[in-house]
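Take a look at the structure set out below.
As you look at this complex, bear in mind that one protein chain is not there, while each of the others sits in place.
Chain nomenclature is as follows: A, B and C, assigned in order of appearance, with residue numbering initiated at 1 for each chain independently.
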Amino acid sequence: MIGPQICMLIPVVYLFGALLVPLIGWRRGAAGWGMALAAAAGAFFFSLGGLAGVLQRGSLSYHLGGWMPPIGIEFVMDPLSAFLEVVITGIGLLAVVYTRRSVEHEIPDRLMPFSSLALLVLTGLSGMVITGDLFNLYVFLEISALAGYALIAVGERPASYAAFRYLGMGTVGASFYLLGLAFLYMTLGTLNMADLSRMLAVTDVSATVAVGLLLLFMGAALKMALFPMHGWLPDAYTHASSAATALIAPIGTKVAGYILIRVLLYLLGAGEKGSGLPLLSLLAYLGAAAVIYGSILAVCQSELKRMLAYSSIAQVGYIAIGVGLNSALGFTGAVLHILNHACMKASLFFVSGGLRLRLGHSRIPRFTNALRRAMPWSSAAFALAALSMIGLPPTAGFFSKWYLALGAIEQSRWLFLGVLLFSSLLNAVYFFRVLERMYLDRPGIEPAERPTSVARHEAPPAMLLPAVALSSALLVIGLGNTWIVDRLIGPMIPGGM
Amino acid sequence: MIDLIRGHYVYFFLAGLFLIGLYAIMFKGNLMKKIIGMSIMQSSVILFYVSSAYKDGGTVPVLDPRRGVENPDLYLNPLPHCLMLTAIVVAVVTLGVSFAMIIDIYRNYETIEEPLLLERLKDEA
Amino acid sequence: MEESVSSALPLFAVGVSLAAVPLILWSRGRPNLREFWTLAAAFAKALIVLALLPEVLAGRTVECRLLEISPEIALHLKADPVGMVFALVSSSLWILTSFYSIGYVRGAGEKSQTRYFASFAVCLSATLGIAFSANLLTFLIFYEILSIATYPLVIHKETAEALRSGRQYLVYALSAGVVLIAAVAWTYNLSGTLDFRPGGLLADRAFEAADLRVLFLLFIAGVGVKAGIMPLQSWLPAAMVAPTPVSALLHAVAVVKSGVFGVIRVVGFVFGPSLMKTHGLDAILAAFAGATILFASLIALRQDNLKIRLAYSTIGHLSYIVLGMAMLVPEAFSGGLLHLAAHATTKIALFFCAGAIYVNLHKTEVSQLNGIGRVMPWTMSAFAVGAMGLSGLPPVNAFFSKYALCLGTVEAGRLPALAVLLMSGLLNAAYLLPIVHRAFFRHGGRELEGHGEASAWMVVPLCVAAALSLLLGFRPNALVHLFDLVLLGTRAVFPESVPFAGGGP
Partner (left out) sequence: MKTLNRILLLALGVVLAVAVAGLPPRGDIQAPSHLAANATGAPVAGAYYIQNAYRHARTPNMVTVILADYRGFDTLGETLVVFTGAIAVLFILRRRTP
């Protein structure tokens, strides 16, 4: 029987894994990596169990130390957090599988600390999602952030500076969050989320509370790289090692998005009360700007990882639009897009790491159609994920866009509809640019210069399989999206929508 | 007005401190100065919590047998103190990690002045 | 209410060519085996579609409801008379195209033949999916799949020009896709359902006139790109850089026909004749279609490249069908449906001829065709049949569909439309028949000596296509009861009236 203890198990498995990795892997990094893999698999298993438990019996809540919530810390698994846990631990597991070969190639001799830091990132992210206490959330946020800064800092030469900027922005974000929490705590007297939302329901939202929420919003938005607070992201994702990017990019920003959903829609209460503050509209407009800005800049990039980074900025904008629409359909689209984008982006970054391993670079102008012959499966995984990013049916990407479009139309927010649709075209532009080079002959090269026969030189299975698995998952998610929407997302739609 | 200032001067001061820290992060070119700014900002938040714990007529939250524990107004609020112990540790560790990064940056580019650094990055790319 | 039968046959019809794709890819090293899969899938597909025919002719629809893909909206396939017309046309012509493709790509020594055949199979799956879609979302999904699957075919030659055309095609197709998404989502918001219904799913609801007009324009822009309605047509001539069987696929079998079929669905099954009439939407559609017919015919006159001339001819003929839809009378509706089939058989014959000429003699321009009728008599006779058909001369099938369209314009009392049809008939004759004349009655140069017909792989299919055009001209109900299907479909959309009460073809 699945009890509430399962909430506790997910971060704790990661936590002890992270502590054990240096002990086991001090001499041999690979052994440490094995430990990390075991921990990641365990956490994935428990989060599936948690999701099943939530589906069966509704929200689970675990009181740490046995103290009742406002007194002690509470871990809560409601439909939203259970869903996100599965996303985080699933991507986390695949990323850890992927890590070994990639790290050994790009940053040799650092597999042990890398594995440990990867588990720490996952500890932080899973803890942020599952905790029911706003200060505890801050602690987890810092754990994941610090480990993330370190992971980003090692890679190409400019990585250390990129990571420093990430650290600066991240610390500012965290300070904003903590200051906003101070305002809320001083005016409402509690740190527990459930308690706080009950308090907000009975009291008027004063200017102080509003500013407190605004600060939380800004803190989360900085972490989420929401336009115009995205400055740290492109450099960080480009210069970090592929394994680090593949771990952080798909889920890091999503969890920040989760904080926004939690604070704006659950704490504040959706519907009437939520629309009283302009924060949701602000979020939606910033999201729209992010979508356009990110997509346009992605078109201009010549380095694959950098292009994907800008595309992340845009995709985060979709989530922001969905949340900002403040309606059931928009919310559905946003949450579905969290899942879809995690899968798509992870797959794309996995492939880009594979390219770096085999080609030694990931610069788009240097791709040729030798790639397709040398790495057919990687290319196919990339193509499928790219089609999903563009939003072509029946891949998953289409359906999140579909719900977002329905939500925008339902509320007659034509601007957002236009942005959503226009951005699909921009996505098509920057992805087809890559696909064209991957799959087609480049005219202008003399036949003599073309490689006549290209040996099969596929990425190693441990790096290939995660990408292929995620890309195939996109089709499954696309066709099975009703099940996800009805069974998983339906119960988590905040009251008042 | 006087009441406002008497009751809130600390908070105004701390808000100012927060902004000073933020200013340093945004505008200072030297990476060490940025870190100092970061530290100032974090300290201001920590002080925010700590000063919110203060109660007129309260004493430190250590059991005083003469006062008893029936009336919570006689002790300062212990919760923010505890929270800030954690926040301080976080701030310290952040400092440590950022120092490590600065060392790494210096190893790679032999400068920690941002304008110079950006130039060298551009040259490299 | 119409009766319906539950069966997996529509799903098989869609899936059979998709199932062939892995086999085609797997046997990429063995061309004969690879082509065997293509042909097997083509025949299997046609047989499955034929197996659906008796039920549909008996007035029942065959449905296959798969998993839900959005709450309340299933991936839903349904074979109704109108869809059957399109399915029959595309699946039977796929057989011809497959044979022809084999001859063509081998004859012309094309590269990447595996990709070519695989994409072709995906295209056909999508086309059947479009034909059998029971609701707008299903339609949209297959429509987008078709867009993407056609792209590798358009850029097949991988020259700079092909890439440019490919990009242009993608921009048009994907823009149309997003516009269509907006239209479909909006429809769902307005009506709460997306199921196609004869007579219009929006018909019995009240709307703001302005909203409805914008929605209609979105739909027409969405499907109009594929249907080549001006001013959205420019990708089509550009896509002529593709190999000829691809052009045949684009023009006759799948892509543009899907666009036109989309117009039929939108007019007959989304908006419905009555709603269109009340809001004056028919006039908008008729104006676009009429202008397209005239301009396309005029432009075609000035083209020297045979394939581009045929491309503009296609643009014009598609708008015949659209114009028929815009008349909102049963005769014109049936005429449009008949023309969908008639144009397919005749145009495919013409394109096959163009391809045969290219492979055999490497000639692409009209002015080079002097005297080739003597070298390639079978090919050019088939060309003559097609040209006669498209010019509206009896006894080719396109004559009768055009006749029905004219009848419809009279019935609807739209004389300008009638004038457009007659005028364009003359223009068609003016740009097609001179080619026949050149081929048979002028003397060719010396380079023709020593050449004969193209390979049988190509000549047989094109003769079959021409023969089909003639056969369907004499007996519209021959082989597959096409005419009965058309009547059934028309009656569903216009329940109160009897088409061709005053005598028809």
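Points worth noting:
Keep this in mind: a residue touches a chain if its C-beta (ideal position, glycine included) is under 8 Å from a C-beta of that chain, and two chains touch if they have at least 3 such contacts.
Everything numeric here is computed off the predicted structure, so don't read it as measured data.
Remark: the absent chain touches shown chains A, B in the intact complex. One of A:Y98, A:Y166 or A:Y185 touches the chain omitted from the figure, and that residue is A:Y185.
When the missing chain is restored to the complex, the residue among A:Y98, A:Y149, A:Y177 or A:Y258 that touches it is A:Y149. Mapped onto chain B, the footprint of the missing chain covers residues 3-4, 6-8, 10-12, 14-16, 18-19, 22-23, 26-27, 51-58, 61-63, 69-70, 72-73, 75, 77-83, 85-86, 89-90, 93-94, 96-97, 100-101, 103-104.
Panel shows chain A; residues 15, 18-19, 22, 64-65, 67, 70-73, 108-110, 113-114, 116-117, 120, 123, 127, 135-136, 139-140, 142-143, 146-147, 149-151, 153-154, 160, 183, 185-191, 195, 198-199, 202-203, 206-208, 210-212, 214 of it touch the chain omitted from the view.
We adopt the following convention: only the chains that are shown with their structure count from here on.
Using the average of C-alpha coordinates as each chain's centre, C ends up farthest from chain B.
Chain A has the C-alpha centroid lying closest to the overall centroid of all protein C-alpha atoms shown.
The geometric centre of chain A is 28 Å away from that of chain B, both derived from CA atoms.
Centre-to-centre separation of chain B and chain C, using mean CA positions: 70 Å. Shown for chain C are the residues that touch two or more other chains, of which there are none. Interface of chain C with chain A (complex): residues 67-71, 75, 140-141, 144-145, 147-148, 152, 155, 158-160, 163, 167, 170-171, 174-175, 177-179, 181-182, 185-186, 188-189. Only residues 387, 390, 392-394, 398-399, 401-403, 405-406, 409-410, 417, 421-422, 424-425, 428, 432, 436, 439-441, 443-444, 478-482, 485-486 of chain A touch chain C when the two sit together in their complex.
Chain A contributes residues 135, 138-139, 142, 146, 149-150, 153, 157-158, 160-161, 163-164, 167-168, 171-172, 175, 178-179, 182, 185-186 to its touches with chain B in the complex.
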